[in-house]
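As you look at this complex, bear in mind that one protein chain is not there, while each of the others sits in place.
For chain A:
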Amino acid sequence: MNRIRSAFRRFWPLYLLMIPIISYYAVYRFYPMFLQAVLAFKKYRLADGVWGSPWVGWHNFAELFSKADFVHVLGNTVVISLLRLLFGFFPPIILAIFLFDIHSKVFRRFTQTIMYIPHFFSWVIIYAITFAVFSESGIVNQMLKLMNSDTVSFLVSPEWFRPILVGTAIWKEIGWGTIIYLAALSSLDPAQFEAAKLDGAGPVRRIIHVTLPGIAPVVVFLFTLQIGGILYAGGEQVLLYYNPATYGVGDIIDTWIYRQGLGQLQYSIAVAMSLFQSLFGLLLVLTANAISKKRAGIGLW
């Protein structure tokens, strides 16, 4: 009792400051989580509000999983995420190794400065740049015209939607993606590189035997996280990039939730989808982590 009283005497200003902080967390962070869990099991009716609407058990999930939409949207999400992983995961690793290995410090600094910039641009700006390059009047079509070939409607074509979506995302993040690998590389012992050199190892052998093992933990760490995020295929970007002509190949879980929920006010089913997304994501991270721990001895925790 006395201990608490003396702690309070010392810390009371902090308890006072805690009030707005706890209120914020309670209202804007925890209450939405709670609402999510509730809404997923209710049939939300606008007139009755959240608490007046009836409980329906697993009905929302049953309805969600039986929708043709579900398979379609899930498929798009997974395909787009896998494309991102397949084409976007390794280039930053390679670039980081190159940046680490080149001799000229000035060149390295200059390249880094330029390559990091797009990371700080909003998706709207990136879309503007995409538009400048790929629209009917953009760079690529102007070049096609110069070569007397037909122009391509890249931005409204279902075949080009995914390559452009994934390509521009890689363009945005390729430079910034190197930063974590560069940090891992700079914490490696330089003596190892010297020793490899003395043993007569060329640059390729050095990469295979020193550099890659050195950054392997970071690579596995990021890969595991990416696997966990496979149902998150970049809603903000897709929302900007897709249009009626490309809905078929572009509609992903996040955009579906946005349209179902805020567009058509189907709160319950949208929330069920969102709960499925986050729980399945959690399951994926745990699985990927267990596998990487067992196979590579490296885990997230």
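Criterion: a contact is a pair of C-beta atoms (placed from the backbone, for glycine too) under 8 Å apart; a residue touches a chain by one contact, two chains touch by 3 or more; residues count from 1.
To be clear about the criterion, contacts and distances are computed from a predicted model.
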item	value
From "Cytochrome ubiquinol oxidase subunit I", "Ion-translocating oxidoreductase complex subunit D", "Spermidine/putrescine import ATP-binding protein PotA" or "Carbohydrate ABC transporter permease", the hidden chain's UniProt protein name	"Carbohydrate ABC transporter permease"
Touch with the omitted chain, as defined above, among A:Ser66, A:Ser137 or A:Thr287	A:Ser137
Sole residue of A:Leu239, A:Leu284 or A:Ile298 that reaches the chain not shown, by the stated touch rule	A:Leu239
Residue, one of A:Gly52, A:Gly75 or A:Pro203, that touches the chain absent here	A:Pro203
On chain A, residues whose C-beta touches the chain left out of the figure	4, 7, 10-11, 13-15, 17-18, 20-22, 24-25, 27-36, 39, 50, 94-95, 98-99, 101-103, 107, 110-111, 113-118, 120-125, 127-129, 131-133, 135, 137-139, 142-143, 145-146, 171, 174-175, 179-180, 183, 202-204, 236, 239-240, 254, 257-258, 261-262, 267, 270-271, 274-275, 278
